[in-house]
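Apart from one protein chain that is not included, each protein chain of the complex appears where it belongs.
Then we have chain A:
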Amino acid sequence: MLFYISAIIAIVSTLNVIISNNIIHALLHFIISLISISMIFFFIGANYAGVLEIIIYAGAIMVLFVFVVMMLLNPIKKKLSFINLKNWISTSSLTITLLGLLLITILKYGLNNRNILVGSTIPHTPHPFSVLLFTTYLITVEISAIILLTALIIASYLGRKQ
């Protein structure tokens, strides 16, 4: 029951992101949808994933989005509309294709894979997760660290005094 409530909230708020005229309201709806997705993680027992979702996406990335939008444009009086016919046709055709693919996958494999996490024997604590990060996925972690380092250097280069 709780799963369905948070799933419906996630879908409605994500729709609102697309429809909304006010860019800050769109961002707020996006944050709500991220939090409701993390609620789903909590319900299936993956606390760690849920908390990480809140910390990284809702707590760090979206704050920067809101921050930049607030600094660069004052959107209270302006009504920004992202929906004109040209964009609408191309994006909706792409979305319909994706939806079709998703439906085909669901029809083929069924929806009963929802309790993958619940059935697994690994406890949902940070420990097994971090062990996996430093053994199986070591190369991925290293590459992402190098990318972040480059981003940091570039940011400090752009932000230097002339």
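Just so we're on the same page, contacts are C-beta pairs under 8 Å (C-beta built on N, C-alpha and C of every residue); 3 or more make two chains touch, one makes a residue touch a chain; residues count from 1.
Throughout what follows, contacts and distances are computed from a predicted model.
Of the names listed as "Branched-chain amino acid transport system ATP-binding protein", "NADH-quinone oxidoreductase subunit H", "RNA polymerase sigma-70 factor, ECF subfamily" or "ABC transporter permease", the one that matches the UniProt record for the absent chain is "NADH-quinone oxidoreductase subunit H".
Remark: the omitted chain is touched by one listed residue; of A:1, A:71 or A:158 this is A:71. Although one chain is not drawn, its touching partners on chain A can still be listed: residues 22, 24-25, 28, 31, 35, 42, 45, 47-48, 51-52, 54-55, 58-60, 63, 66-67, 70-71, 76, 123-126.
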